[in-house]
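Down below is the structure, laid out as structure tokens.
Removed: one protein chain of the complex. Kept in place: all other protein chains.
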Amino acid sequence: MNVGITSYGTYIPRHRIKIEDIAKAWRKNPEEIVKSLGIAEKSVPAIDEDAVTLALEAAYATLRFPGEKGEIGSLLVGSESHPYAVNPTSTIVGEILGLGNNYLAGDLEFACKAATAGMQLTAGLVSSGQIDSGLVVATDTAQSKPHDALEYTSAAASAAFLIGKNPLATLLSFTSYSSDTPDFWRRDGIRYPSHAGRFTGEPAYFAHVMGAANLLLKKTGIKPKDIKYCVFHMPNAKFPRDVAGRLGFSQEQLDPSLVVDFIGNPYSASSPLGLAAVLDIAGSGEMIFMVSYGSGAGSDAFLWEVNPGIKKIQKFRKEHKQLFSQQVANKSYLDYVGYLKNTDKI
Amino acid sequence: MLGRTGRIVSWTIIRVPPGDFSYQAPYPVAIVKLAGGRKIIAQVVDCETEEIRFGLKVVTVVRRTSRPEVSEVIPYGIKVKPIF
Partner (left out) sequence: MNIYAIGSGVTKFGELWGTSPRILAKKAFAEALDDAGIPKGRVEALFVGNMLSGILGGQEHLGALFAQELGLNAPAFKIEGACASGGLALHNAVNSVLSNQYQTVAVLGVEKMTDHKPEDVATALMGAGTDVERMSGATFPGLYAILARAHMAEYRTTEEELAGVSVKNHFHASLNPKAQFTLRVTVEQVMKSTLIADPLKLLDCSPISDGAAAVIITSRKPAKKSPKVVASAVATDTLGLAERESLTELAATKKAAKKAFTLAGVSPSDIDIAEVHDCFSIAETLALEDIGFYPKGRAAGAVARGEVTLGSKGLVVNTSGGLKACGHPVGATGVKQVAELIKQLTGKSGRRQVKGAKLGLAQNVGGSGATAVIHILKI
């Protein structure tokens, strides 16, 4: 089964806020905060953007890439900021994209791993021959309570992947690891999430990422030294560096995926955007190891192999100024008041 | 209507908005001539007011148009943003 990514697209909103400006607003020591988080700035949506509009940008960019797409039989959107509690994001996106009516639309939710679950599900639909190809979109305009620690990292971005046959990057194997671990949650009807402090570390992030990663390494028999790049969910700048080291990956293998260093944590789009950033520079024959993490908790692990066709989409994205490196550079800064306005807090 | 490019042929900055749009003001509204000749009217986003000029190249995007009441469906519509 030669199933994998046949196209992909990304979107980062233009606005940024510097972490030091948030710290100053709350009279914290800016240097300390920036140093401890390892992040200098994060992306902020415009006042009229939401998870739907971000999803559209990434999905449209994905479908714009010329090439055999086959009939799109499914659209799964993963987010933790779907604008409606009841009413699908996926059908709004599907309608505006002009997908017609003959497709499966689904909204997924599982903290930061909503979309990667969608990638596994879609791969299943394609390999079983049920559909030609399926679109998966990761999108978030993450919310955080002012003055809470999460305020420094919660960001906005989207990434979309078309999964089909004869791909630019083949999905060699995947695993998933799940348990009931409430490290970060938001009750129905409540505006801001809560978290369990240090509990979000070892028993949550590390246990599940390592769990899924080790399952995948065992299943495939592959060693980290055979892999060119690795991508992990990035809630901050420290955790992915830490878990990469523990699993036996080097900093060079991890570096190109670290979108968090530039834009913070766009939740469901974190590891998907990291994957896209790596695909933007990867070469044929190289393997990519990717593990997401969703609080509550679970991790999805993937092993990808890049094919020669990747050059075409890299060229296309560059021409349209859509490479991760280009989108990151297209930015304009807000002050803290502008940030509060854009995120609907005042 | 997504991803259509065009150029600004005239514009204004709305400073006294209609009720539904008050939280967005001030904002630019422009007449855009799309590639192909058709003209549309749309809000210009992701752009400082000083950056707007005759002939500015823009692309159509989908954004929320106004803030809905809690019981209402969210309105989405076409706006334009500059292509740099």
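Structure notes:
A and B are the chain letters, set down in written order, and residue numbers restart from 1 in every chain.
The working rule: a residue touches a chain if its C-beta (ideal position, glycine included) is under 8 Å from a C-beta of that chain, and two chains touch if they have at least 3 such contacts.
Note that this is a predicted model, so its numbers are computed, not measured.
Of the chains displayed, those contacted by the omitted chain across the entire assembly are B. Against the chain not displayed here, chain B makes contact via residues 9-22, 24, 27, 29-31, 39-43, 54, 65-66, 75, 77, 79.
Here is the rule we use: only the chains that are shown with their structure count from here on.
The centroid of the Cα atoms in chain A and the matching centroid in chain B are 28 Å apart. Interface of chain A with chain B (complex): residues 14, 46-50, 52-53, 56-57, 60, 64, 83-84, 87, 92, 96-97, 321, 330, 332, 341. Of all the residues in chain B, the ones that touch chain A in their complex are 2-3, 23-24, 45-46, 48, 61-65, 73-74, 76, 79, 84.
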